[in-house]
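Right, one structure below, let's go through it.
One chain of protein is taken out of this complex; the other chains stay put.
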Amino acid sequence: MEIKETKVGWSRIEMAQKVALDIPDESYVNLGIGLPELVADHVPEGREVIYHTENGLLGMGPIPEESERDPELINAGKKNITAIKGGSFFHHADSFTMIRGKHIDICVLGAFQVSKDGDIANWSTGKPGAIPAVGGAMDLVAGVKRIFVITQHNTKDGKSKLVNECTYPLTGKGVVETIYTNLAIIDLKKEGLVVREMGPNVDFEYLQEHTEAPLIKS
Amino acid sequence: MEIKETKVGWSRIEMAQKVALDIPDESYVNLGIGLPELVADHVPEGREVIYHTENGLLGMGPIPEESERDPELINAGKKNITAIKGGSFFHHADSFTMIRGKHIDICVLGAFQVSKDGDIANWSTGKPGAIPAVGGAMDLVAGVKRIFVITQHNTKDGKSKLVNECTYPLTGKGVVETIYTNLAIIDLKKEGLVVREMGPNVDFEYLQEHTEAPLIKS
Amino acid sequence: MINKIVSSPAEAVANIFDGAMIMIGGFGEAGSPIELIHALIDQGAKNLTVISNNTGSGHVGIASLIEHRRVAKMICSFPRTLNSTVFPELYNKGEVDLELVPQGTLAERIRAGGAGIPAFYTPSSVNTSLANGKELRDFDGITYVMEYGLKADFSLVKCEAADRYGNLIYNKTARNFGPVMCTAADQTLVQAKRIVELGDIDPECVVTPGIFVKKVVEVTNPSDESKLVAEERSYPWK
Partner (left out) sequence: MINKIVSSPAEAVANIFDGAMIMIGGFGEAGSPIELIHALIDQGAKNLTVISNNTGSGHVGIASLIEHRRVAKMICSFPRTLNSTVFPELYNKGEVDLELVPQGTLAERIRAGGAGIPAFYTPSSVNTSLANGKELRDFDGITYVMEYGLKADFSLVKCEAADRYGNLIYNKTARNFGPVMCTAADQTLVQAKRIVELGDIDPECVVTPGIFVKKVVEVTNPSDESKLVAEERSYPWK
């Protein structure tokens, strides 16, 4: 318990920075709603990355000034955005041609759970009475070449999000490549969950304690 | 044989006129290569008809002056054309969305044979050594709402093109609505081949003599 | 003469019948043909199946259509959005059905419907509950699910500019589902911010060729849905 006194792990911004470092120059990237959206602000200088938003824009730019907002220029999270020079607009079927046809290089998503086999659950908690809403999540995990997950390592009540088997309804099976949490960067490899990097004041023992699925030291 | 002395049946132009009369105002029409192309010149004044060419233009206009030819503006027969005001260009998949999706009202095609059940053979004589080439014919007969055939009533060696069963490879089955020949206009109805109109100096007996399939007087 | 321009949203939606299958364009408020939807509420058709990405916000547009109990079933990918309370409440009461479809599958099913493709295979939703009961099939060692083309009796779409042939262009991400929905309905009914002369739209830039459009009505200053929602307005206006 004394470990709570010092800073443990990364902040949300630092997590986004870690993801951004792994996005190569010239990538086409789709960012999920929420935490993934932060990634765009942290791509290293000198890398040109093109952002796709599934509602019909390749070349999503930063958030506009209040005075320049166009209610007809929004992202998948329905937030006002801008379009970069060299961007293009297209309809939904063409947009998902990019996704389903494996043209997008990287998708960064949030998740409720990721299993040791790379299964992801991020669209429904399956609670009775909740309105099911899937959006483009299943298309993204089925179609994008590389799926990165950015999420807190544990739920608010302390449960591991990195599990042996997802208990929430699946979004896709065996699709996640890397998971970036506040505690660590973990690659999902054939041999298992390989810890690539740990956050400040996190050691392997601590990390495993906070993780349901078995981890492997890199 | 004495009948050859007087004009029997319609000329090519007259055949095209007959087809054109049956094209309602505001129709979207695809014209096949050859004889069907003549139809566009004979649509009655006051009717606005939009021509589709499957290589990517809705709103095909007349043949251009020699000086205004653009090798990148051609029709399905690879002839130079023009585009009308209010036309639009699109790619092949979108073009065949119009065809396959039943958005085109009328297609006028030539044919080697039409059967009494509305089967059409117009892409291959099935001769050994001939290069098979189908183009868009099978898509057109499968997708366009109404299929009109314009053709000589008989082959050069006197055989009937309106047959009991097609002997040439089929383009489509049960699709032809009306056949316009130099001798008659014949509607393919449930009850059979109903002769709607006969050309100059053609009577029913003469017509039946020159037709393999049984005809019905209207 | 071809002239698809009609004089009012009411005239545009006049033929919509009880029990119709209706596609409604828009992704959130972008591209939502709100004046056509309001005209449809006034018109009174009920027992509708509505295909649209979302279920509307506040008490205007699609949300109002649902609130007035005109919608028997929604086919959509994301039935809860910001300020969407109408659909969730009625859904939880069992008063409206829902067919949930992944967004890309929804777009492709509509495109297929318009293109004369009765069914196709997609990798999306395989191994999830949304593929339950659906036909699976392997191609080259990968499992896909068969999905059916979707067609509608009517599509309601918003665009930026239209001419009398029904050629359309859109504005930015308001394009979204509009072009595919135009292809997939017996009658596509469009509200355009501007009616322009034939030839004013570059033939290289037409997004929806007129062949896919039945009627167009000019709505010069369409409502800004998010403003209406922020102001807590309800349709019909009080």
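In this document, chain identifiers A, B and C correspond to the written order of the chains, with residue numbering beginning at 1 in each.
One rule holds for everything that comes next: a residue touches a chain if its C-beta (ideal position, glycine included) is under 8 Å from a C-beta of that chain, and two chains touch if they have at least 3 such contacts.
Not measured: the values here are computed from a predicted model.
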item: Option from C:I62, C:A115 or C:L130 whose C-beta touches the chain left out; value: C:A115
item: Options A:I104, A:I120 or A:V134, residue touching the unrepresented chain; value: A:I104
item: Which of B:G9, B:G56 or B:G86 contacts the chain that the document leaves out; value: B:G56
item: Of C:E95, C:D202 or C:E231, the residue in touch with the unshown chain; value: C:D202
item: Omitted-chain contact residue, chosen from A:H52, A:H153 or A:K173; value: A:H52
item: Listed residues B:K78, B:K145 or B:K159, member touching the removed chain; value: B:K78
item: Residue numbers in chain C that touch the chain omitted from display; value: 108, 112, 115-123, 137, 139-140, 142, 144, 148, 169-172, 202, 204-205, 207
item: Those residues of chain A which, in the complete complex, touch the missing chain; value: 25-26, 28, 46, 48, 50, 52, 58-59, 83, 85-90, 93-94, 96-104, 142-143
item: Residues from chain B at the interface with the omitted partner, ascending; value: 53-57, 70-75, 78, 83, 89-93, 95-96, 99-100, 119, 129, 131-139, 142-143, 169-173
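The rule we apply is simple: only the chains that are shown with their structure count from here on.
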item: Whole-Å gap between the CA centroids of chain A and chain B; value: 56
item: Junction residues of chain C - those touching two or more other chains; value: 111
item: Touching two or more other chains - residues of chain A; value: none
